[in-house]
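Showing chain A:
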Amino acid sequence: MIATRKFEHTYNFAFIDERTKREIRRKILKAIAIPGYQVPYSSPEMPIARGWGTGGLHASLSIIGPDDVFKIIDQGSDASVNACNLRDFVRRMTSCRTTFDTAEATLIQTRHRKPEEILTERQIIVFQVPQPEPLRSVERYEFKTRIMHAEADYAKMWVALYESYVKFGAIMNGAGYPVRVNGRYIMTPSPIPRWDVPNLSMAPCLHVFSAGREKRLHCVPPFTRVEPLEFEDVKFRVEEFREIVCAASGGDRAFMDEIYESESTRKFVINDSDFLDKVRLGQRPPQRLFQNPV
Partner candidate 1 sequence: MNCQDSDTGWLLRVRNLTKIYGEPIATSVQYTGPRFNSNICPETDAIVACAEINFDLYPGEVLGIVGESGSGKSTLIQLLYFDQVATAGEVYLSALDEAQTNLLTLSNQRKRHARNTLMGMVYQNPRDGLNFGFSAGGNIAEKLLMAGSFHVGRIRERAAYLLGKTEVPVARMDHTPSTFSGGMQQRVQISKAIANNPPLLFLDEVTSGLDVSVQARVLDLIRQLQRELGVSMIVVSHDLAVIRMLTDRTMVMKNGRIVESGLTDQILQDPQHAYTQLLVSSLL
Partner candidate 2 sequence: MNPILDVRNVSKHFHLHIQNQKHIAALTDVSFQMAEGEILGLTGKSGSGKSSLMKCLYRTYLASSGEMHFRTEAGSVVDLVTAREHEIIRLRQTEIVYCSQFLSVIPRVPAADVVAEALLRRGGDRAEALERAKELLDRLGLPRELWDAFPATFSGGEQQRVNVARAIIAAPRFLLVDEPTASLDLKTKDVVIDLFLAQKARGSSIVLITHDAHTLARMCDRRLHLEFGRVTEAVTA
């Protein structure tokens, strides 16, 4: 953290220098222009270690302006240590207002979740991505995966899904379910649960996915088709929380955390902390729910 106020003020607005911000913004524009395509970018040094959200910070700090209202969550929670530290950092470096309220925020940075509440045209969501390459699990060479993307050669990805189904009776990709963007590139939506995947498609907000360690970013622009890979007879499904009610709010129809109280008892709590707070206040923020095929 920054040691003194004097020292703090020697930094540029939003920490990163303007030329680098411009470079990252150019790369984001390119990624918007080619939905799902991974654009290499500079990934400058940050005062946190790579793999701790540097990619998300790069994207957020490059596009944040003095009027933006910033929200950051980690696994759905505004209160986790990582989120708190990064929020503090962004506020100090920008003097921007921060919020827990999903609806109020104009720029949301997240790790491993997309908020339950529907995001609008005036909002941008930045995902912290550990591994941006969906093909890495089937092809270890970068030069080969690039050719595979260029030629839309996704045979191995499909076979991996087939194998997963054959071995486990279901496609087991719990987080980071591979999706096809705009009918072309296969992309990882970052390790969000399957629950969030349908909410990427035709969404009004802009999604920026940024992997600082891997120096790649990709985007899903507003109102862009995002289709989870599925077979004709084995369809994509989201997690089911049938007859489960949030122990803290009484709410249902949201992604739940499973909490073990003891060895024999467990309870479920809505994962998205802001959404949970709103449900507790008796509100029902707008949501888009996916219906699993029968």
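Worth a mention:
Basically, a residue touches a chain if its C-beta (ideal position, glycine included) is under 8 Å from a C-beta of that chain, and two chains touch if they have at least 3 such contacts; residues count from 1.
With respect to how the candidates were assembled, all candidates are chains of the complex that A comes from, given by their letters.
Computed from a predicted structure; not experimentally measured.
Here chain A touches, in this complex, candidate 1 (chosen among 1 or 2). Residues of chain A that touch candidate 1 in their complex: 138, 147, 151-153, 155-156, 158-160, 162-163, 165-167, 231-234.
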